[in-house]
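Take this structure first; my questions come after.
One protein chain omitted, others in place.
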Amino acid sequence: MSVRTEEMVLNMGPQHPSTHGVLRLELTLDGEIITKVVPHIGYLHRCFEKHCEVMSYPQVIPYTDRMDYLAAMGNELGYVIGVEKLLRIQVPERVEYIRVIMAELQRIASHLVAIGTYGADIGAFTPFLYCFRDRERILNLFEITCGARLLYNYIWVGGLSHDLHPDFVRLTKEFIKEFKPNLRELNNLLTYNKIFIDRTANVGILPLETAINFGVTGPMLRASGLKWDLRKDDTYSVYNKFDFDIPIGEGKMGTVGDSWDRYYVRVLEMEESLKIIEQAIETLPDGDVTSAIPKKIKPPVGHVYSRVENPRGELGYFIISDGSTSPFRVKVRAPSFVNLQIMDELCRGHLVADVIAILGSVDIVLGEVDR
Amino acid sequence: MGLLDKEFSDGNILITTTEDLFNWARLSSLWQVGFGLACCAIEMMATSASHYDFDRFGVIPRPSPRQSDVIIVSGTVTLKMALRVKRLYEQMPDPKYVISMGSCSNCGGPYWEHGYHVLKGVDRVIPVDVYVPGCPPRPEALLEGLLKLQEKIRYESITKKKNEVV
Partner (left out) sequence: MKSFEEIVEILKNYFSDTSIEPKSDVKFEPYIIIPPQEIDKVCLFLRDNSELYFDSLVNLSAVDDFNGQKIKDEQGNEIMQGGTMSVYYHLESIKYRHKLLLRVITERDNPVVNSVTSVWNSSNWHEREAFDLFGIKFLNHPDLRRILMPYDWEFGYPLRKDYQNPEFYQGMKVPY
């Protein structure tokens, strides 16, 4: 007797608790096995690139914040570096140091959200609360620096909007001291949790060749085993003055490049970021942070591609100037946008429940995917 | 429950109006649709996480709109998303409430002028009860918005006809 079978199409999102925003996935299923995933994006397309063409150069900075809203400092940094390249401005040493401190604090905050929500997606709700407790302390540090919790408009072309608060260094040191044991606690709670490992190890394996061909960057690429970090490989700001490692996936719990590796690279990266912050705070030079801010920003005709290592991967700005006070065109190479393309490749052959585990390990921010 | 336990341990009778009782019950357990749109959703998450603890107001995120009382529109509503938001709202059972969180869903926010794909205010598709300003609003601001909504529910009447919002 022959049984008639057919594939089923299942819709996931745009309102779904674990799609990290308004992503819609169209899953084609053969029983419980996934045969195809089609991501539908654009539910948060906020016309960033159009805004760049009508705003002046400094006015674009608040809009960059709103792209990857979990890593606003990193977005500002990338854009500002691009404009400074066009203008050929040399910024003071102190500004660079503060920028690095902020970008690394932001990386920790962003990874904490990534890890916390990843745990929550898979069914462990407690780590989410632990992560947000620590993230809240970083947000307090940002708040005393520039008054905003999430979207800062802090890094300006040629400088910063404010100097550090007198208490900042002390509070940051306190935070680092208290965060280190918390990180160990998090490892015991989630990273080496048997259920968590069973859900993530050997799930969604990403071979290195595929990763490079799909343009995947950031922790995802490193989890596949390539030591590639723009902070070291195409260094910017003052990252070359600090000593830190680039963690890569080793397949400790399964295969190199599985979801657990992608998760664990983020945990290790937080430790490295702590190292950078410690060094930067120890050697923080004096100086005026607003002295190099140009009165009028009018770059010469030309184009420049600036890129930084954001928590999610390589964030690039392709800025074309036509000699006026607003950019002629800004194209953003958003890491999440490129990383999300690989969903189909990763999910095929897995079970429906694994989609959540894989999507969480890709760690997307829809504001950046859709811009 | 310490205080109430001692007060009402012997099966006392409470005299109140049904209206007050229903309103009190409604405002103390507002279940929200677990649904985030943009940057404000992160602040909404922060509000429900450890530091600000939304739970103490009876606000629990529910994954399905059919089990929820309030939808917090947290972030930019785009044209592509607008009809989905409307559908979510229509799936919620009555009585239902809407909190518009952040400038974007209030009026388009920073995208009001050149945002070719941004809906300039979620009130163009669904009726809004409370607007919370800010870009993004702090968790305290969202809590304040929730308190305002509770106040509104407290003085609602089920016998008098509610003004229909078009």
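Just so it is clear, A and B label the chains in written order, and each chain counts residues from 1 on its own.
The definition used in the following text is that a residue touches a chain if its C-beta (ideal position, glycine included) is under 8 Å from a C-beta of that chain, and two chains touch if they have at least 3 such contacts.
No experiment lies behind these values; they were computed from the predicted model shown.
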Identified contact with the non-displayed chain, of A:G31, A:G302 or A:G349: A:G302
Contacting the left-out chain in the complete assembly, out of A:E26, A:E49 or A:E93: A:E49
Residue numbers in subunit A that touch the chain omitted from display: 41-42, 45, 47, 49-50, 53, 85-86, 212-216, 226, 228, 233, 300-305, 307, 314, 316, 318, 320, 328-329, 331, 333, 337-338, 340-341, 370-371
Contact footprint on subunit B, counting only the chain that is left out: 79-80, 82-83, 107-108, 112-113, 116-117, 119-120, 124-125
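Just so we're on the same page, only the chains that are shown with their structure count from here on.
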Gap in Å, rounded to a whole number, between the CA centres of subunit B and subunit A: 30
Contact set on subunit B toward subunit A in their complex: 33-39, 41-43, 45-46, 49-51, 61, 63, 65, 75-76, 78, 80-81, 84, 88, 110-111, 114-118, 135-136, 138
Subunit B-touching residues of subunit A, taken from the complex the two chains share: 14-17, 21-22, 42-47, 50-51, 54, 62-63, 66, 69-70, 113, 117, 128-130, 132-133, 135-136, 139, 149-151, 366-367
